[in-house]
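A protein chain is absent from this complex, but the other protein chains hold their places.
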Amino acid sequence: MAFFPHLLLATLEGLVTSAVLALTALGLSLVFGVMRIVNVAHGEFFMLGAVLAWAITITLTGHPALGFAVALVLSPLIVGGIAWIAERLVLRRLEYNPEATIVATIGLLYIIQQLALTFYGPEARPVAPPFSYRIQLPWFGYSGYKLSIIAASALLLLATWFVLTRTRIGLVMRATQYDRETALAFGIPVGRVYGAVFALGAMLAAVAAVLIVPIQQAHYLMGLDPLLLSFIVVIIGGLGSLRGTVVAALLIGVSDGIISVFFSPTLAKIIATLVVALVLVFRPQGLFGTATK
Amino acid sequence: MNWEGPTAKVYALHVAVVALLVGLNFALPEYHHGVLARVLVLAVFAMGYNVLFGYAGLLSLGHAMFFAAGLYGAGLPLYHLGWGVPAAFGAGIAAGFVASLIIGLLALRTSGVAFMIVTMMFAQVFYLTTLYFGEWTRGDEGLVLQQQARQVTLGAQTLDLTSPATRYLLAVALFAIVLLASVALVRSRHGRVLVAIRENEERTRMLGYDTFANKLAAVVTSGVICAAAGAAYALLFGYVGSTFASVQYSILPLLWVLLGGAATTLGPLIGTLFMYYVIDIASGYTSAYMLVVGAVLILLVLFFRKGVLGTVRERWVGWLP
Partner (left out) sequence: MTEDNRFFDLGKTGLTRRTALKGLAAGAGLMAAPGFVRYSQAQSSAPIKIGFQAHRTGIGAAYGRWYEKTTNAAVKLINDAGGINGRPIEIIVEDDGTDPKRGAEVVGKFASQHKTDIVFGTLFSHVVVGSAPTAGELKIPYYVVSEGYHVASGKLNRWVFQPGITDVRAQVTSVAPWIAANIGKKVTMIYPDYAFGYDHRDYFAPAIKAQGGDVIAQIPIPPTESSFTKYLPQIPADTEVLYHVMVGPGVLTFVKELGEFYGSNKPQLFGFIDSLEAVDINSPGLEFLDGSHFWEGSPRYAQANDSEAQKAYRAAVGIDDNGASVGDAKDVSTAAHMFGCWETLYVIKKAMEDSGYKGPEDRAKLVEATEALTEFKEGPEHPQGDKIFNGKIHQVFGHQNISKVEGGKLKVVHRTSIEDGMYEPEADYTTQPL
């Protein structure tokens, strides 16, 4: 294939990756930013979202779009509920001690993975896309659904941005993130805010997974890669910065796509990872953050 | 922390632990004897991790890289160049030294969570590199180091690393050396500076300490210990593969250390041992054993927030190092 079509394709692919990554990472960023904890189970919430999407679409008959629409609403709600329970039962009792939380969320990761394996099984299972339209470009074909993911993700990101900056809920969250003690003194129920933030973070991961599952598949071990990538995005973007998270997701997704044009696949992955690592080495506070702590 | 604590008691405890381990060589049933040899090597990995995480307070998610540097550093020359065991072990440690020095110089420009992510990404690069050079490493499948290559001739004596007793005693020896070295380290001036950095880096710097140099020394010490564990693993158990460079093997030492108690000298051993037997025993009862393991981790951390020994020290035995 000629160079420019190849580059175009790689960029499109990068954008799709970025779109999903931005949503997943935003969830992690909220939890990280507001609660100051490392949630190792974040990827498992992603996986759970995909697995539930499969279960929901398989239960509902009729046009695939119907099942998909229901999954898009129901799956994040269930995942959010599970996260909320985990937060109330375990993390709250640990008083958000950072180290204890790591162990607890690793425990949670094992539990969720095992439950998925037991009740869902070890197979990779596909979910039918709500619509399948193949766009034929002069050089190659491309999935219309993939392009719609970019749009859907952008809408969801805008909605999240609106909630965080224009509503009372968002104000309370930001206040808690800014200064927990003062927020408490002003009568903000910090405990309940934490529960809500943890649930919301998980829901964002689940929604990203529902979007991606028609082009990938649900599998009980699918959570690891989104977890690692989300961590990278959150730190590169700067803690608690929505804009930074989106830019970092774009940086990582698109550079991964473009670098793949020039090198053999494994070497491309090595270089892309190294580039991002070096960005952080020479800009330790992230792209938009003030000094991280 | 009680630094002026009873030195005699501390050393007596550690010598007793080592003596107990040597004694177990003659007492343990065959299966548990083999298990303990493996666990001791992995505990050395955890102890290396503990130097950086427990004492210096730097959370790395890239230590699989150092373990694997030792693993490959020892395994590849032995496999491809026919090096002897001592030279291969030395090469493994050297590989760990170089890797940790480079990573330290780069990653220490960052701190906190950024340090965690940078080390994780470098480790991922290392993992992919072991795949990229599959012609020499055989990638994920890895290499078998043959039995006859894993023998040391000392004069008229031949030390067979594949015989269970020799392997066990060598594992204990490595463990003992690293254990006593880490006791000495944490009681040394350098060790105290590390703890001071963990507690308040700014203030330590203002007191006139070169925090960067101390942290770099901690990264290298930690990396070399982990590489020694990796090299020992390759030579004692005869397998080298890229699985050991994957991110799971970066998370495991963190988990072992947190379970046993960060910043305790014996915690890494307890955490590693505990994790091994939780999986081993739970999988005997149900095929859904990860559920049990997950629940045990959560319960443990609910009641022993600072890990087993960390909590014991806090509540009952204040002089534990």
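Every chain is named by a letter (A and B) in the order it is written, and numbering of its residues begins at 1.
By our rule, a residue touches a chain if its C-beta (ideal position, glycine included) is under 8 Å from a C-beta of that chain, and two chains touch if they have at least 3 such contacts.
Please read these numbers as outputs of a predicted model, since none were measured by experiment.
J.: Could you tell me which of the visible chains the hidden chain touches?
T.: Those shown chains that the absent chain touches are A, B.
J.: Of A:Leu60, A:Ile215 or A:Val275, which residue touches the hidden chain?
T.: Residue touching the chain left out of view: A:Ile215.
J.: Hey, which of B:Phe53, B:Phe244 or B:Phe274 is the one touching the hidden chain?
T.: B:Phe244
J.: From the list A:Leu66, A:Ile85, A:Ala124 or A:Leu158, pick the residue that touches the absent chain.
T.: A:Ala124
J.: Which positions on chain B touch the chain that was left off?
T.: Contact residues on chain B toward the absent chain are 29-31, 34-35, 38, 124, 128, 131-132, 134-135, 138-147, 162, 237-239, 241-244, 280, 283-291.
J.: Give me the chain A residues in contact with the hidden chain, please.
T.: Given the touch definition above, chain A has residues 1, 5-6, 9-10, 13-14, 16-17, 114, 117-118, 121-124, 126-129, 134, 136, 140-143, 215-217, 219-222, 225, 257, 260-261, 264-266, 269 touching the missing chain.
Following the convention adopted for this analysis, only the chains that are shown with their structure count from here on.
J.: Which residues of chain B touch chain A in the complex?
T.: Where chain B meets chain A, its residues are 106-107, 109-114, 116-118, 120-122, 124-125, 128-129, 131-132, 247, 251, 254-255, 258-259, 262, 288-291, 293-298, 300-302, 305-306.
J.: Over in the complex, which chain A residues touch chain B? Could you list them?
T.: 32, 38, 40, 90, 93-94, 97, 99-100, 102-104, 106-115, 117-118, 224, 228, 231-232, 235-236, 239, 266-267, 269-270, 273-274, 276-278, 280-282, 284-286, 292-293
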